[in-house]
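The structure that follows is given in the form of structure tokens.
Removed from the display is one protein chain of the complex; every other protein chain stays in position.
Labels run A, B, C and D following the written order; every chain starts at residue 1.
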Amino acid sequence: ACGKGSSSSKEDTLVFGRGGDSTSLDPSRVTEGETFKVTVNLFETLLNFGEQDTTIQPGLAKEWNTDDGLTYTFNLEEGVKFHDGTDFNADAVVANFERWANGDADKFPYYNSMFGGFKGDEGHVIESVTADGEYTVIIKLKRPQAPFLKNIAMSMFAIASPTAFEKGDDQFERNPVGTGPFEFVEWKANESITIQKFDGYWQKGLPKLNKVVFRSIPDNSARLNALIAGEIDLADGINPSDAEKIEGDDKLQLIKRPSMNVGYLGLTVTRPPFDKKEVRQALNHAIDKETIINSFFEGQANAAKNPMPPSISGYNDDIEPYEYNPEKAKELLAKAGYPDGFEMELWAMPVPRPYMPDGAKVAEVIQSNLADIGIKAKIVSYEWGTYLDKASKGEADAFMLGWTGDNGDADNFLYVLLDEDNIGSNNYTYFKNTKMHDLFIEAQTEVDEDKRVELYKKAQVIIHDEAPWVPLAHSTPLLAAKKGLTGFLPHPTGSDLLSNVEFK
Amino acid sequence: MNNRNRVLTVNDLQTTFFTDSGEIPAVDHIDFHLHDGEILGIVGESGCGKSVTSLSIMGLIPSPPGKIVGGEILYDSLNLTRLSEKEMRKIRGNEIAMIFQEPMTSLNPLFTIGNQMIEAILIHEKGWSKKKAEERAIEILKLVGLPRADGLMKEYPHQLSGGMRQRVMIAMALVCNPKILIADEPTTALDVTIQAQILKLMKELNVRLGTAILLITHDLGVVAETCERVIVMYAGQIIEEAPTKLIFENPQHPYTKGLIQSVPDMRFKKDRLHSIPGNVPKPGSIKSGCRFAARCEFAFDRCLHENPELYSTADVHQTRCFLYDEERVTVDEHKAIIES
Amino acid sequence: MSTKPLLKVENLKKYFPLKKGLFGRTVGFVKAVDDLSFHVNEGETLGIVGESGCGKSTTGRLLMRLLEPTEGVVEFDGKELTSLTQEEMRITRRDIQMVFQDPYASLNPRHTIGKILEEPLIVHGVLDQIERKKKVKEFLEVVGLNEYHAKRYPHQFSGGQRQRIGIARALMTNPKLIIADEPVSALDVSIQAQVLNLMQDLQKDFNLTYIFIAHDLGVVRHISDRVAVMYLGKIVEIAESEQLYERPLHPYTRALLSAVPVPDPDFQKEQIIIEGDIPSPADPPTGCTFHTRCPFKMDSCTKVTPQLNEQSLGHSVACHLYDSKVDNDIKQMEGSL
Amino acid sequence: MSGKTPKLDGIIEDEKEKTNGPWREAWRSFRKSKSAVAGMIIIIFFILLALFGPLIAKEGINEQFAPDRFQPPSSEYWLGTDDFGRDILSRIIHGSRISLSVGFLSVIASVIVGSFLGIVAGYYGRWTDTIISRVFDIMLAFPSILLAIAIVSVLGPGLENALIAIAIINVPNFGRLIRSKVLSIKEDEYIMAAKAIGMKDARILYSHILPNSMAPVIVQGTLAVATAILEAAALGFLGLGAQAPQPEWGKMLADSKAYLQSAPWTMIFPGLSIMLTVLGFNLMGDGLRDALDPKMKS
Partner (left out) sequence: MLSYIGRRIMQLVPVLLGMVFIVFMMIRAIPGNPAQLILGQQATAEAIATMNAKLGLDQPWYTQFFKYLGGILQGDLGESMRTRLPVADEIWPHLAATIELAFFAIIIAIIIGINAGIISAWFQNSWFDYIAMILALVGVSMPIFWLGLLGQWVFAIEFSWLPTTGREQVRDPVHAITNLYIIDTMIQGRFDQLWQVMRHLILPGVALATIPMAIIARMTRSSMLEVMRSDYIRTARAKGQKMFWVVYKHAFKNAVIPVLTVIGLQMGMLLGGAILTETIFAWPGIGRYIYDAINFRDYPVIQSSILVIAFIFVMINLVVDLLYGLIDSRIKYD
């Protein structure tokens, strides 16, 4: 397969530079974004998200319906083939679901968290998955799950070729076989992953590219350099500070990824003085989000007032944000019994993330903001693994973190990040509120979208008042590409489908 | 003796080291000559400039800091100080060869004896085949009395004893039949029994091959046994020159006298050794007057201010001491008297 | 000169193990000193000569127990040194001192001369500070140096001066015996004479006993009352120095004496040039160790190790030529020499 | 004849020169080397900067002034400003404190620990030697930067921990040096002489062996300061060393590498500072080696 592209004169190979390598090419086995970036092009899911949002669109299932939110019927595309020649049909879908449901949390972590466990588990949502003829699949649930369709559309629940995965899971994740527009060619660890056009792809005329190479360049500046030098065509993870320059470069174009994230400063409510609501509110008033956004997101972000981005349904836009007002902050501190401030640790993220391109620097601004109201903050940083581990144990006073949505559902932000059920995992602030908890549980099984929105809006009011976070920003992650590149539509989840991309 | 050819003549040679701590005139205006086929000895205490003299002749003064700043060295009629490095290379090893004090370190430890011998031959015998050079090397190793010459060719220096190494050094110096062999303290590092072997060999070779030898040593015994003529050096200067017999029978310079007397003689027991007080000065440390004045029991005023020349006291005997300037003094006095 | 032995050495041996391999297996021995017996009388000088590597320095160090002997007894002043504890030995070293060959290497380059000289006194806890300083000054003058030299460092002295310092250090504790290991061989001839004279003067003034190690036969003759000749770790001949130089018995001694160049062009001497090199002490020849080079080698020499036998009063030699059995042969040999 | 009284000998031509100890002697030859003096001047410059610079540099190191972000060098900001609008010159000046103290402190710590272990191993030998040497072997078989990273990972990132890590990785270097020095000095003749006068082992150790092993330690120490500064900068660069907002040079480099093209001064100057300081120590170390190592003396 190698050397195939070198002769053709038309540019049809895309080199996509990104920050890290994938850990696996079996999307169902990992939780990490770099894997999905590749697999979204190799595999397809029953349902798709919209091109640049998280609305539900047909995928391998061209139609679907449900009456009660418990039984879903999917009608599949016909004539679809896996890369290895296996036919795609209802049996294949069932085989995939069987595979997941018979696994364990270690093997299929996402399945576990999205569908509440595995076969036989108490919390397992899926009752059964059955084929009804060649091209119809029926999924029965034990109880309604509001974001069920969104879950089905997530890239980890991609339908893989049963012939391939039956050879063994470990073998499969190195030699992925799906129905996607591209098929797998080669993986050079930490260097590059090459995929090429799947000639038997069912959607005619796609993909437009012949070959895609995903190249890992860990350092943001180095990646941009490689783009400028023409070694790569598309670069992920562009520093906001470079945006201006890229826009000024007539050989390059800046591409903005729709934002579906939030970056925040978490306040561990179990650690004094953050057990006092006033203190938390004071911090909300003290931090100058505008400067942070101007300086370190270079304007490529919106100030956040809620723990979820506005693009997601359920966002409460009526909430009045805490204004930047050091005086008010001081008052609140005084009220809480800290007229002279106090000393605290401020944990700064050691790694750049889409929601926080430069945690350490933002921390420095926050530090100086806090100094203005008399709080002495010491910036502390651990390397990432330790950081998460320690923060999840509630060892931080205040820590910076963020979240990118997986499926565009409010539940995926609010419940995951702030509910008491998730203390010890993703609720790092240890915030607990019974009223809010009840709202969340209700929303999870509510199938009526309007009612759900109401529930989440109520929850946001509580969160705003209790202020376990200082929501900072919803950033617009930046990408940059060579001028002639078209058809690239970055997806808010970070998994970009490349079938429409071509060079002009 | 005088009718013999001079193969080497050193005229007014001056070699100075320009160091951080000042100029060191290690060899300070020396004149001497070497006859065809003779063995000339140079004696003197450590640091008096013996090695620098010999290295000057070879053009091997480490430079910087050393430099020949004056005088000439005539090989036949060729002035060696004027030659380019390339021309000098043709002389070295071919016309004038040299062996050094330390047989232990003078051979390159990482090459076989054969390799080093053959190299010495091929440098000067351009057209020779390796085979021919090898044969020559073996021949010459046998000449210096080394047993199993064939085997030695493949051995490394460290496998040889000190005496054998010095023989190899001599052999290597002789491969191109040089006219002159300079031997800088060739036996100092050896035991007496081995020293005797080497000195005997050198005398034999001198007779058989007619090579003139400049033998540098600090051992008066070696001089007495080996050399025809002796030069005594002190602090960079020649202070006395004479045939060996004369030096020992009638040493003239107070230093030479003291030196001869201060050596304990194995043949009989002296009650007490003569000792010359003070230390051997470094060249250049005494700026004015006779270099030996400070240690000399006969020193008088003039010695402290003026450096004596070499005065010929007999046809073949020269001494750098005012005590032997009487003639001149008288001549000068005569002149003075006549003029007045 | 009294004839009371101050030092008595019996069957002294030092074998250095030759180690090899990962676990340091001993695969052989360097017989550096092999069965020495001799004595030194009070007030006399015993010279030890021999070619390099024959074990002279090792002998010197064994006497002071700077090396532990493999075997043998050293008796000093009635005390058996070889059985003392380390601490007792340390204290006894007051009475036996050493002068080294390389005067520069044996002086700590970072200490002043004053400190170097004072150190033996401090170590042995004699005298208080003021007296120590006084004694340093006194001994500096004894060896021909000056008081102000005490503040200087070794590198500021010439070789001869350094050796004087080495001698002064040895004298500081008023020792009875001084072992001088080639104290003049690093010095120039004219300086050598100064140091030899100094040593002789001091011997008289302080009633010292010397063991004088050297390879220069002239120097040894000059300074010694008795001389021992060593070859490959063994004494081959020992005698009053007159005796030894005038009537050497051992073929090695003779060869050695004949090899020394004499500073007299008129002197005609018998030339015995022995061939070959000294064998390695790690692999000494069997029987008489000299037989490989000996012009008078006999069959028995390769097999039987000759013992030191007294031939005349105080003159012992280890050579089969002088065995009574072969008495007749000797006479013949003597004739041919 | 004058040989009669030895007292006369030797004192002729002895001018009363000043006493020159080995240290003074070393200083003299050190002073002669231009490069060594240049190195010393650089170091003194940075030390002065570290001591008094903060008084001169009026701009606060951490005062952020957003409107002045990325000012190129000008008369107001000699070396320009960084992404927070902070004066780079002030930060470099304050950074010299960090770099120098990390350099010195870590080396002092490793010298102390290394010397102790080295002496124990070299002087007492046998199984202590075996154990200590083996541990050194093990440590030296790690690439040092990896070892430092691992140690910092254990201790957590931060300047103090970086310092500790650097100190630890340097211990075997000093330990070995001292050990070999002790072993070789043990064989020197003046040690034999000291034993011959009946000196005790302990005294030999501290009065002879230790002072004579100081010179190479000083040389090695100076050079090690250079590497320590580099290592600290490397750790800072990887984000494992100094933490924001400390103006550590390596960290400054890492923070500004994104602006290499748009604001090159943000990374050129910290890099230059590292290089110059390290160069200073290397130059001085070389000079010291020439001055203190008697082997090199002609």
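Note that a contact is a pair of C-beta atoms (placed from the backbone, for glycine too) under 8 Å apart; a residue touches a chain by one contact, two chains touch by 3 or more.
Fair warning: this is a prediction, and the values are worked out from it, not measured in the lab.
A.B. asks: Tell me which of A:Glu77, A:Glu173 or A:Asp242 is the one touching the absent chain.
C.D. replies: A:Glu173
A.B. asks: Which of these, A:Val94, A:Ala226, A:Leu418 or A:Leu498, touches the one chain of the complex that we don't see?
C.D. replies: Selected residue, touching the omitted chain: A:Ala226.
A.B. asks: Using the touch definition up top, pick the residue from A:Thr66, A:Thr130, A:Thr163 or A:Ser192 that touches the left-out chain.
C.D. replies: Touching the chain that is not displayed is residue A:Ser192.
A.B. asks: For the chain not shown, which residue from D:Asp68, D:Asp129, D:Asp188 or D:Asp286 touches it across the whole complex?
C.D. replies: Candidates D:Asp68, D:Asp129, D:Asp188 or D:Asp286; residue touching the omitted chain: D:Asp286.
A.B. asks: Please identify, in ascending order, the residues of subunit A that touch the omitted chain?
C.D. replies: 2-3, 5-6, 13, 15, 23-24, 31-32, 104-106, 109-110, 112-113, 170, 173-174, 186, 188-192, 194, 213, 215-219, 221-223, 225-226, 228-232, 382-386, 388-390, 392, 403, 416, 424-426
A.B. asks: So which bits of subunit B touch the chain we can't see?
C.D. replies: Residues touching the hidden chain, for subunit B, are 55, 58, 60, 62, 64, 85, 89-94, 97-98, 100-102, 105-111, 119-120, 123-124, 156, 158, 169, 172-173.
A.B. asks: Residue-wise, where is subunit D in contact with the chain that is not depicted?
C.D. replies: 35, 134-135, 137-138, 141-146, 149-151, 153-154, 156, 226, 230, 233-234, 237-238, 250, 253, 257, 260-261, 264, 267-268, 271, 274-276, 278-279, 282-283, 286
Rule of thumb we're sticking to: only the chains that are shown with their structure count from here on.
A.B. asks: Taking the mean of each chain's Cα atoms, which chain ends up nearest the overall Cα mean?
C.D. replies: D
A.B. asks: Would you mind pulling out the distance in Å between where the CA atoms of subunit B average out and where those of subunit C do?
C.D. replies: Each chain reduced to its C-alpha mean, subunit B and subunit C end up 33 Å apart.
A.B. asks: Which subunit C residues sit where two or more other chains touch them?
C.D. replies: 158, 160-161, 193-194, 197
A.B. asks: Out of subunit D, which residues touch more than one other chain, so two or more?
C.D. replies: Answer for subunit D, listing residues that touch two or more other chains: 3, 8-10.
A.B. asks: Could you please specify the touching residues of subunit C with respect to subunit B in the complex?
C.D. replies: Checking each residue of subunit C against subunit B gives 51-52, 158, 160-161, 188-194, 196-197, 200, 215-219, 221-223, 241-242, 245, 255-267, 271, 273-275, 277-278.
A.B. asks: Contact residues on subunit D for subunit C in the complex?
C.D. replies: Against subunit C, the touching part of subunit D is residues 3, 6-11, 14, 16-17, 19-22, 25, 188-190, 192-200, 203, 207-208, 211-212, 294.
A.B. asks: For the complex, give me every residue of subunit C touching subunit D.
C.D. replies: 61, 64, 66, 90-94, 97-98, 100, 102, 105-110, 112, 119-120, 123-124, 141-146, 148, 151-153, 155-156, 158, 160-161, 164, 166, 169, 172-173, 193-194, 197-198, 201
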